[in-house]
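Dumping the structure here so I can ask a few things about it.
Only a single protein chain was left out; the remaining protein chains are all shown in position.
Moving on, here comes chain A:
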Amino acid sequence: MSIVPKETIEVIAQSIGITNLSPDVLPAIASDVEYRVREIMQEAIKCMRHSRRTTLTTVDVDSALSLRNVEPVYGFASRDPLRFKRAAGHKDLFYIEDKDVEFKDVIEAPLPKAPLDTAVVAHWLAIEGVQPAIPENPPPEVLTVPSDNGKTAYKEDGIPVDIKLPVKHVLSRELQLYFEKITELTVGRSDSALFKEALVSLATDSGIHPLVPYFTFFVADEVSRNLNNFSLLFALMRLVWSLLQNPHIHIEPYLHQLMPSVMTCLVAKRLGNKFSDNHWDLRNFTANLVASICKRFGHVYHNLQPRVTRTLLHAFLDPSKALPQHYGAIQGLATLGPNVVRLLVLPNLEPYLRLLEPEMQLEKQKNEMKRHEAWLVYGALMRASGLCMYDRLKTLPSLVSPPARAVWKSNGKVLTTMSNKRKASMDNTMHQPPLKKLATESPMGATPANSLPVDMPGSSGGYPTIIGTADANLQSSRNESVPGSSGRKEMVGGQGPKTSAALDQAWKDDVDAGHLLPLLYEYFGESMLSFIPSPAASFFL
């Protein structure tokens, strides 16, 4: 009937030397023991409450015993709550571990450190009802994150960079797992089929927006640390590509963090192992990535493309940079569109080719590797200029024939009207270049990516409008032999009357296009001809 079994009483009685306890007494004592224990516990709980604690300690039991004028139980004094251990195999049997201690050890043990003295520190728990975010206060939203060091590191590092204010940011367990999985795949098994699946998921999944800052940080971090790891870099770029493809996520705020890594993969001096890895591929891929970013976000960030262009141009025009860097820059510029090529590459073509030429010749450059690189750069240049010209010609096929300046002057007006009509239809036509032909005929076998003809209507449209200028300027520019330089001059030239701007522009375009082909032919020879659109080519030939 009592929780205390009779047997216990018997055993205890025997242990203190009472052997002849009558069996009738046992239950009576047992029930009284239980009652007394409860009584002591009740008092002990009172003591605990008045000591402002919520865990019962041995001290409380001792004070309860002293309240009842009972000798306290010595030897268990401890300020800290006791740590009970569950006895193996029993559901509700607990014990306190009591290890044997060697007396010698106790004596020889160094003195324990003196405990720190009690002190009071003050802080603001709330200021006018608002809890300030200071270390003394608990974080506004306690993240329910398992203590995974790697991930918390991202969390702690990633957020303050992105967002100045401490913003509530809770990642669900699922998202954390997802992130972990993806990063693991990217780092370790980027050639597996699973990674391809992951990329698809990244490009389509609608729920991964909370992970964008972490991915951004991950990419930036990995790129900066692993410039020698080609496959990882490629995997990272593919990851970025997939993220960009995802229509559900809002990646704009993180672009400024992503761009440096992406640009690094385009124009870095060394990407992976110089000999074994095909870093050219990576550069081509990244070039397209840059172009697609510019295309998509150029209208949101007006300085995005100028900055990218400036970086690339710097790389391109610096002779001290290595050839792979030049290659990357050229590829990058090329993907930004024919207009960029026309305005920034073609003007520098002649001096550049002069520099490049010795590198390409067997007798002058003994290093097989360097020569190969030079040829690749040459090929990239040729492709860029060729595509540029192709674009021009396609737009204005009527101007293909190498024109005499006299002719130009005489029939200028007629042509203007014609080209204006053409311009209207340009949008339809310009997006259908004979890709396959390009692919097969590109001399160095550089793989033109699927979205190669990145002709941004927005950005390319931007340049001509700047160009649209006064008649006088135009006149002078027409006399220039290098069309690109004229463009630049026109940029300096002020604002022409707006009514004539479109007209002038179209007219000037015609002029430029007319100049392009012979010039390029001069530089690249026969191979240029393959870039001429077939109808135009026939006309030309």
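Everything below uses one rule, namely that a contact is a pair of C-beta atoms (placed from the backbone, for glycine too) under 8 Å apart; a residue touches a chain by one contact, two chains touch by 3 or more; residues count from 1.
The rule we apply is simple: contacts and distances are computed from a predicted model.
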Options "NADH-ubiquinone oxidoreductase chain 4", "Trafficking protein particle complex subunit", "Coatomer subunit gamma" or "Transcription initiation factor TFIID subunit 5": UniProt name of the undisplayed chain: "Transcription initiation factor TFIID subunit 5"
Hidden-chain contact residue, picked from the options A:Gly17, A:Gly75, A:Gly89 or A:Pro138: A:Pro138
Touching the absent chain when the full complex is considered, from A:Phe76, A:Tyr95 or A:Trp124: A:Trp124
Contact set of chain A toward the excluded chain (per top definition): 1-2, 27-28, 31-32, 34-35, 37-39, 42, 46-47, 49-55, 57, 59, 63, 67, 79-81, 83, 115-131, 136-138
